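All protein chains of the complex are present and in place, except for one that has been dropped.
By written order: A and B. Residues from 1 in each chain.
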Amino acid sequence: MSLLQVANLKTYFYTPFGVVKAVDGVSFSVKRGEALGLAGESGCGKTTIAYSIMRLIPNPGRIVEGEILFNGVDLSKLNDEELRQVRWKELSMVFQGAMASFDPLFKIGDQISEAILYHEKVGKAEAMDRTKNLLELVGIDSERANNYPWELSGGMRQRSMIAMALACNPKLIIADEPTTALDVIVSAQIMELIKSLREKLDLTMLLITHDISVIAQTCDELAVMYAGKLVEKASVDIIFKNAYHPYTSALIKAFPNIRGPKQELLGIPGNPLDLMNPPEGCRFAPRCPFSQERCITNEPVLTEVESDHFVACHFWKEILDGVR
Amino acid sequence: MRYYVLTRLLIAIPTLILLLTSIFFIMHVLPGDPVTIMYGDKYPTKYVDQIRHNLGLDRPILDQYVSYITDLSKGNMGISMVYQIPVSLKISYAVPTTVELAILSLLFSSLIALPLGIIAAVKRDGIFDHVSRILMLYIHSNPGFWVALLFQIIFGLILGWFPITGRSPPDFNLQHITGLYVLDSILTLNLTALLQSLKYLALPVVTIAITAIPTLSRLTRASMLNVLGEDYIVTAKAKGLPENVVIYKHALRNSLLPVITSIGAQFTMLLGGTVITERIFSLPGLGSLLMDSLMARDFPAIQGVVAVYAIVVVIMNTIIDVIYASSDPRIKY
Partner (left out) sequence: MNAMTSKKSAFDYLELFRIAPKSAKVMVIVGGAFAAVLLIFVIFGPYITPHDPFAFSNDLLSSPSIQHLMGTDDLGRDLISRLIYGSRYSLGISLVAVGLSLLIGIVLGAASGFFGGSLDRVMMLLMDSLYIFPSFIYMLIMVVVLGPGIWQTALAISIGRIPYNYRLIRSLTISVKERGFIEAERVLGANNWYIIRNHIMPYFMSVLFVTLSLGMASGTLAIAGLGFLGLGIPPPTPEWGTELAGGRAFLLGGAWWLVIFPGLFVMVAMLGFNLLSEGLDTMLNPTVRRLK
């Protein structure tokens, strides 16, 4: 049962220099209780997807086309009042950079209670109680509710953000680069926390990151984006053993492996795409070692080539079979 | 917090002394001998020398400085040459007028400028924003005395809505507590006096406020725009909070912090403007006293008024700093 279903989403930014097609026809779904990791390099559009779902796209951006079905309701068509009902109660977000995401003038306990108070008919005392419980849940001493955001360390702020995201018991949580701003050790702690929370609360999650190792640790499915389009989606187990899209495998190979033989890290040559003038054919073609003429002229469509394994590549089979 | 207030108050005193010292030495460093300049063309040299001696201006500078500061700290500002009464007494009559004028102008301009800037920022690039920016630019280009005269002419003489001189009508009856007519009439629940004093203050206050409103509203707008672009505003929206909560609870508080500091600078400017305004509207405040003393070459009075201006300015800045510190939890002292 799909909790979230994104269909042909297109989000464009109408800048003075031209139209940036940040998300250009992306479709995927997330089942209830599942965790989907959305990966890709900087600028590929993954964060834009997250903000599109939450309807937080800033000017001059707009959702141009597509549907965002959450429990059957199309979020892209809701008006402000309806959005207000849905936000945080049904789906919430953990933002990147928790420092700037908290209002510096209010204590974090108040900011978390604020969410509860505006969505549910409870008193201040009860809201604060729940807040303190949430803080304990994410591994923070509940006394910290009386601290200001700038009084906490980076890791604690991120935990507070997670606590705040859970405040109204949402069905879906979108985590945008939850570990990027943190050092490795704290990062690992946060990922552990997210994993245990998922199990405890049976959360559905959309995790956005450029670090696929994080996805490998915590998610069920992986979806890879490149230049505003989805190139591959499959379960984590399958995809890490056998990526079908050349970009995905390049991405995986770019990460060092602690075990196994020492290999030189392979980068992906070339530069990111200009999203104002995307090419007609496959967007990865300029950088793909396997690209043919067909790749440059025809854009590959994301197809379900095996059960629950989607690829957008003309020659995935040939590449797999080793035929160049 | 209390510690901060105490520290701030303690710093205020050396600041004041430093200010007065700087002014003192600047005055004495300026080319030309003030006594000769002020009196030389009217009186014979011997007389001028006598005046200089009486004023103690022929002593070495350090001597003059030391006695200046010590006298001041005792509240002794000398005897006015013109009125033959202690300068401090003369000043005490004038201070309430100016203080009332300055504070009311500050309040009035804040009341108008702040909402203006906020709305312009929230509805950025809308009609309101464009119109108010053009309007503010135009208003900013009007000299204070020009506005004062125009107001006097239009609202006073032609339309007759407001009186054009003075603080109060001839039949004014108010019990003086602080000397601030508006405050006193509120404290003594004297409605008639309240309305009368407001009527007389209307034109001067608006005149002065007009010089401060453009800068203040521009700053508020800029600060608000800055804050609206911050991440925590996105968080607030994502939390499903209503629009006005996002703006008036989160954005507003953050954007007003730099504005508070600016209000201090505006006050200084306002104070400068009171001199001309008091002249035009014949208000018996410090500005008028300063002008009269300058015209009459009343040395002790001039020095006394300058010292009082310095005190007022330092006190105001201290108050603003304390207000700022109490509003921003990030300030620790």
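By definition in this document, a residue touches a chain if its C-beta (ideal position, glycine included) is under 8 Å from a C-beta of that chain, and two chains touch if they have at least 3 such contacts.
Remember, predicted model here, so these are calculated numbers, not experimental data.
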Checklist entry - Which residue among B:Gly117, B:Gly144 or B:Gly240 touches the omitted chain? => result B:Gly144
Checklist entry - Of B:Val48, B:Leu180, B:Leu256 or B:Val275, which sits in contact with the chain we cannot see? => result B:Val275
Checklist entry - Which parts of chain B are in contact with the chain that was left out? => result 15, 18-19, 22-23, 26-27, 30-32, 34, 37-38, 137-138, 140-146, 149-150, 153, 157, 225, 228-229, 264, 268-269, 271-273, 275-276, 279, 290-291, 294, 302, 306, 309-310, 313-314, 317
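The definition used in the following text is that only the chains that are shown with their structure count from here on.
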Checklist outcome for this item: Whole-Å distance, C-alpha centre of chain A to that of chain B, is 55
Checklist entry - Of all residues in chain A, which touch chain B in the complex? => result 54, 56, 58, 80, 83-89, 92-93, 95, 97, 100-106, 114-115, 118-119, 148, 150, 164
Checklist entry - Which bits of chain B are touching chain A when the two form their complex? => result 230-232, 234-243, 245, 250, 253-254, 328-330
